[in-house]
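Here the complex is missing one protein chain, while the rest keep their positions.
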Amino acid sequence: MSNTQPLLQVRNLRVEFPTRRGVLTALDDVSFDIHPGEVLGVVGESGAGKSMTGAAIIGLLEPPGRIAGGTITLGGRRIDNLPYKEMRTIRGRQIGAIFQDPLTTLNPLYTVGRQLVETMTTHLPLTPAEARKKAIEWLELVGIPAASQRIDSYPHEFSGGMRQRVVIALALCAEPKLIVADEPTTALDVSIQAQVIALLKRLAREKGTAMMLVTHDMGVIAETADRVAVMYAGRIAEIGGVRDVVKNPSHPYTIGLMGSIPPITHRMERLLQIEGAMPRLSAIPKGCAYNPRCPRVFDRCRVERPDLIPAGATRAACWLYDRADKEAAHEVAQTGYGEVRHA
Amino acid sequence: MFAFILSRVLQALPVMLAVALIAFAMFAYVGDPVAIMLGQDYTQAQRDALVQSLGLDQPFFVQFGKFVLNAVQGEFGLSYRLSRPVIELIAERAPATLELALTAALLALLVGVPMGVYTGLYRNSWLSRFFLTFSLIGVSLPTFLIGILLILTFSVWLGWLPSFGRGDTVALGWWNTGFLTVSGLKALILPSITLGLFQLTLIMRLVRAEMLEVLRTDYIKFARARGLTNRAVHFGHALKNTLVPVITITGLQLGAIIAFAIVTETVFQWPGMGLLFIQSVGAADIPVMAAYLILIAALFVAINLIVDLLYYAVDPRLRISGGKGGH
Partner (left out) sequence: MQAVRNFFDSDIWWSFTRNPVTVISAIVAFICVAGAVLAPWIAPHDPFDLASLQLMDAFKPPVWEAEGDPNYLLGTDDQGRDVLSAIMYGARVSLLVGFCAVVLSVTIGVAAGLTAGYLGGTVDAVLMRIADIKLTFPTILIALLIDGITRAALPRDVHDQVALYVVIFAIGISNWPSFARTVRGSTMVERNKEYVQAARVIGLGRWRIMRSHVLPNVLGPVLVIATLQLGFAILAEATLSFLGVGVPPTQPSLGTLIRIGNDFLFSGEWWITIFPGVALIVLVLSVNLLGDWLRDALNPKLR
């Protein structure tokens, strides 16, 4: 997948929120690529900046948030600095979006058919009649039974899972090359989550659509994503292939994150737990943002901020993997995790 | 649909009965209607005769029943002050008030809604700030003072517009309209601005607040994420969702317009029901007050019914009865 030109390139993205107590940096130096047809999972605790990254890509940051630095390039074209009107023709047409709560993402006053038709006629050269025919096809494709009748139903006449299927149809109906799915299953019943994820995965593969899948559910990531980015306090802590990140994480934060998920394969006496909480944006510590919670912290972590560097099969923002510190890190590694495990 | 209307009408009945009861209680127990009708000198025999002919010696509920029956037929007795049938007095003056209220309401809606949409969409533009300041002044200015200031400016100083009365009217059957003559229309300008200004600012502020609320919702964000044009997002999706609360308040405000017509009519000596009512309050003319109260209540009930029907048209969620899930 790495030979082709990336579809989406995010470089050194920085998002700021001016507040009365100073400017908060919500995203800092975020860089990653998404290749055509690839699914990038983005994980992290709430407030880590996952959703914000998605919002920045589709150009819908909540004011007063703004992109303060870096670039976003889609198919070779820079899109982070486009005027609102031009960005509008990209949204829906080239980048589709799926939001968290299907109960609130559909306009309650219009039928699902009308919302589908208006999306398609906005972006594609279709007559309303053609668009309606396609709308029925889309509803069938996302698994709405009796689509030709249900097209004239209002959102409140569908269940939550069905509504999310409609939302998926709406996000895909103008055939975008990239989907930004922000916690698409979090608000759904557990029994329905798997179905919706399977649908999303199948459609993305069939249509060759790339996807940025934002979630805090590692299970969903492991099952769906090709690559994973782990975010912490507005930065990417680790990024790499899904197997490597899940099975063989490098960054101590990712290790902690993976350790907090109960494995199915064998019994474990005790789940790992990361001490403390993620810092607030207004109080991000100097050096590595994770240093106060990190079991393998050493002096350099408290002073210098690490960038993503190769670490095993992945890339991690951690000084443990910097050549100069390999030795120091090795010593810490001998003792580091034992303590946490018994904490 | 029919069942919906019927249930709303049935719900309104207790309200109307309660209002009728208050009106009747006023009629029967406040002051001494017999003494007022007989004047200064009367004998006990005359008094008894009148009491009997008015049915005042009968049990409470019989009297109340008769009162309601009469009221339904538009029979409210004689005005103490003018000694003429109340219903005649009101019918004479109703067209003036309704024409004034209608003009004021249209003014408030046609100007207030666009201003509210504009200030909601572009809330930091200087025009929005101007509108908002203007609206706060509008809310803080009492109706009568607006009237006085308009009269001072346009009648006393500039001499452009009349300061009182309806101008020439044309009779269409029993309805005297001022819409068809130049002087009638000129006379309508200042009173309708006076009456409509407060409602205008209120509607504007309401639409703005609702717009801001709706623009923050997920479905608007999603509509933007689907790449819809601003026009479709703002007018197709946002404005329509603000309509339900706007319809409610506008309905309530129509009632307020009728009530504030009392003030406007006083300032401009506009020969409507409000002026009649205020003169009746001053003279403790209970029959007119009671009739006015009942008529206004009936009008409010009618307005509420229309408001409910409009909801029904705007919001599909209200249309399902025993529907397929959801709320």
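First chain written, first letter: the chains are A and B, and each begins at residue 1.
The working rule: a contact is a pair of C-beta atoms (placed from the backbone, for glycine too) under 8 Å apart; a residue touches a chain by one contact, two chains touch by 3 or more.
Predicted, not measured: the structure shown is a model, and the values here were computed from it.
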Just to verify: which one of B:212, B:232 or B:298 makes contact with the chain not shown?
B:212
Of B:101, B:262, B:276 or B:291, which residue touches the hidden chain?
B:262
I'm checking contacts with the chain that's been left out. Which of B:5, B:18 or B:172 qualifies?
B:18
In the complete complex, the non-displayed chain touches which residues of chain B?
15, 18, 26, 30-31, 136-137, 139-145, 148-149, 151-152, 156, 163, 209, 212, 216, 252, 255-256, 258-260, 262-263, 266-267, 277-278, 280-282, 284, 286, 289, 293, 296-297, 300, 304
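Just so it is clear, only the chains that are shown with their structure count from here on.
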Length of the line joining the C-alpha centres of chain A and chain B, rounded to whole Å:
54
Interface residues, chain A side, partner chain B - complex:
58, 60, 84, 88-93, 96-97, 99, 101, 104-111, 118-119, 122-123, 154, 156-159, 167, 170-171, 174
Contact set on chain B toward chain A in their complex
217-219, 221-230, 232, 236-237, 240-241, 314-317, 320, 323-327
